[in-house]
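My questions will all concern the structure given below.
Some chains omitted; the rest stay in position.
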Amino acid sequence: MHADAPAAGTKRQKFLRIFDLFILVMIVVSLLAFSLETLPGISNTTRLWLERLELISVFLFSGEYLFRVYMASPKRDYVFSFFGIIDLLAIFPFFLGFGIDLRAAKSLRLLRLFRILKLARYSAAAQRFHRAILIAREEIVLFLGAALILLYLAAVGIYHFESDAQPETFGSVFHCLWWAVATLTTVGYGDVYPITVGGKIFTFGILVIGLGVISVPAGLVASALAQARKMEDNNGNLIEVESPSEA
Amino acid sequence: MHADAPAAGTKRQKFLRIFDLFILVMIVVSLLAFSLETLPGISNTTRLWLERLELISVFLFSGEYLFRVYMASPKRDYVFSFFGIIDLLAIFPFFLGFGIDLRAAKSLRLLRLFRILKLARYSAAAQRFHRAILIAREEIVLFLGAALILLYLAAVGIYHFESDAQPETFGSVFHCLWWAVATLTTVGYGDVYPITVGGKIFTFGILVIGLGVISVPAGLVASALAQARKMEDNNGNLIEVESPSEA
Amino acid sequence: MHADAPAAGTKRQKFLRIFDLFILVMIVVSLLAFSLETLPGISNTTRLWLERLELISVFLFSGEYLFRVYMASPKRDYVFSFFGIIDLLAIFPFFLGFGIDLRAAKSLRLLRLFRILKLARYSAAAQRFHRAILIAREEIVLFLGAALILLYLAAVGIYHFESDAQPETFGSVFHCLWWAVATLTTVGYGDVYPITVGGKIFTFGILVIGLGVISVPAGLVASALAQARKMEDNNGNLIEVESPSEA
């Protein structure tokens, strides 16, 4: 995606970095303005100022989008890239007049933060994470599949135990899925919990299995990060050998 | 269990994969129908359609069972296998007329998902998990034993502190076991919690030990996965050496 | 502690293992009886039978204690050992007439479970855990110190923010310590939580640091287990080299 970055001259890189930082500050300011607008007891004067700030930021982001399209050597490299689409989504809704619905896209632009970091000294860490995710990709898919099946089994199980005792909160398998999510993630809001003896024993059993499954991602990350780190030489560059074969 | 899979021809494999995918979709559809049936405010028309869908799926699964028995070269290899028993359990209750109780068996059939994945590119990840569990098997048993003893000790301890102050929720050691499960898994629903000073200090102490024990599975998984990964060569195949002896 | 175990003959070992298993079953039975006795709605007849069961188990455990003293070659090896003291504590209170207070000691006797496992095939796993704890001993002490300081800082911090708004639940630093325990362990019962804006921001900050600290034990266990495993040769025996020096 950023293969041209190291090839480009140092001056252009420096300018782009300052430009990126300026846009980043504008994104944070505009997100803060959006958040402040949601406050219930806000005065009309403040709301007016926030709307003006929103207007300014949208025009800035539009200019930024045009500038980025102009700068990209093959135009489609930017327009159809992940950040190109995000940048368009962040200004598009405003011009269509329904400026609120896709406002969340603007916060996705915060991901640009990592592009800046990537250019600087954080490149090694970001690349290591990227490599670790690639290494553990298949395990992550397996884990997500197992977690989803466990969630469904937990919901069906608790439905059998609690649906008669608490028809309000455990009324259907879908209601029970909410309990399963809150319980197996160990969030435990306390809005739904089993009250029958059978339901409590079932909860214990499913938690013993569930905590084992929940501990898998931590293990995956640790294992994949260790392997990703091993692929580097002393200067943090990727070395040729793909797997830790000691022989 | 699937030793004949790689030996079988590519055509039969391809057909079986599409067949498996079709059955998988039917399982998901029938599970969704079962879940929808539990919704309280469902109309009679919808219920009728869901029951028809159930009828269709049971006949499909019956046909699938007979087909699988027919396909297996030594018949008992399938009939007495894990999936063979699950497949039978998923259709058996319907013909006996008490179609609801063993309906949970149908969701176990979702485990077939992994068989499909196993055939495809996810085989390495699944085998690595399997190997990791075998490596850490003894530690997992030890951990489960320690966790159960800790749960009982926590329940007996909190009973001494809270049974007088809260006779409703901490009335017996069994009541307290529910508190111990909710607390040591860090779910913390909030339906039972200590209110005496002694009970709170005891909770702190047991949580310090408990969090250490809870962190064990993550460590086990990480350690076992790293070792399982080391047993592979660059192509993901198992190599001869059983332990990482560097000499 | 059990240095004589491998040296003793196979017959004596076999007998001791069956004897240990019998005592273990008796411990579980007597713990179950103790737990049942705490049930509020228990009938007098059942209570009488449970008391008789208690009487039988105490006499059995007394006989077991005398037998173990008789069996130990230097008597003090057993009498002053960890299990010797636990065994005495489990029968001692009964004869002194205040049979309930030290009843918790009986559940500690469940630790004997590990002695049985240790004799059998679980020896490698248990020894590996033991070695892992020895390796990470200093880190564990450091972590506990850091966790205690963090708990105190969290309690003092939230006291400043919430004591005026919620004088009932955040009335003193000691009240706040209970909140700190429930929050930093992520149990979150929901009986105490901040309601002021300052308190909520402080909670966020302390949780960011706290989750980092909480993740330390999982990392310690993973790291120490990997190192403990490396110390073994292919047969699971401890090898001479104490640290993984590759040169």
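Going by the order they are written in, the chains are A, B and C; count residues from 1 in each one.
Following the convention adopted for this analysis, contacts are C-beta pairs under 8 Å (C-beta built on N, C-alpha and C of every residue); 3 or more make two chains touch, one makes a residue touch a chain.
In this text, all values refer to a predicted model and were calculated from it rather than measured experimentally.
Visitor: Shown here are 3 copies; how many are in the complete complex?
Guide: 4
Note that only the chains that are shown with their structure count from here on.
Visitor: If every chain is reduced to the average of its C-alpha atoms, which one ends up farthest from chain C?
Guide: Following the centroid criterion, the farthest chain would be A.
Visitor: Hey, how far is the Cα centre of chain A from the one of chain C, in Å?
Guide: 39
Visitor: Measure off the straight-line distance from the CA centroid of chain A to the CA centroid of chain B, and report it in whole Å.
Guide: The answer is 27 Å.
Visitor: Of all the residues in chain A, which ones touch at least 2 other chains?
Guide: In chain A, residues 186, 188-190, 215, 218-219, 222 touch at least two other chains, as defined above.
Visitor: Provide the residue numbers of chain C that touch chain B in the complex, in ascending order.
Guide: Those in contact with chain B are residues 31, 34-35, 38-40, 103-104, 107-108, 110-111, 113-114, 117, 121-122, 124-126, 128-129, 144, 147, 177-178, 181-182, 185-191, 214, 217-226, 229-230, 232-234, 244, 246.
Visitor: Using the touch rule from the top, collect the residues of chain A that touch chain C in their complex.
Guide: The touching residues are 186, 188-190, 215, 218-219, 222.
Visitor: How about chain B: which of its residues touch chain C in the complex?
Guide: 138-139, 141-142, 145, 149, 152-153, 156-157, 159-160, 163, 167, 171-174, 183, 186-190, 193, 200, 203-204, 207-208, 211-212, 215-216, 218-220, 222-223, 226-227, 242-246
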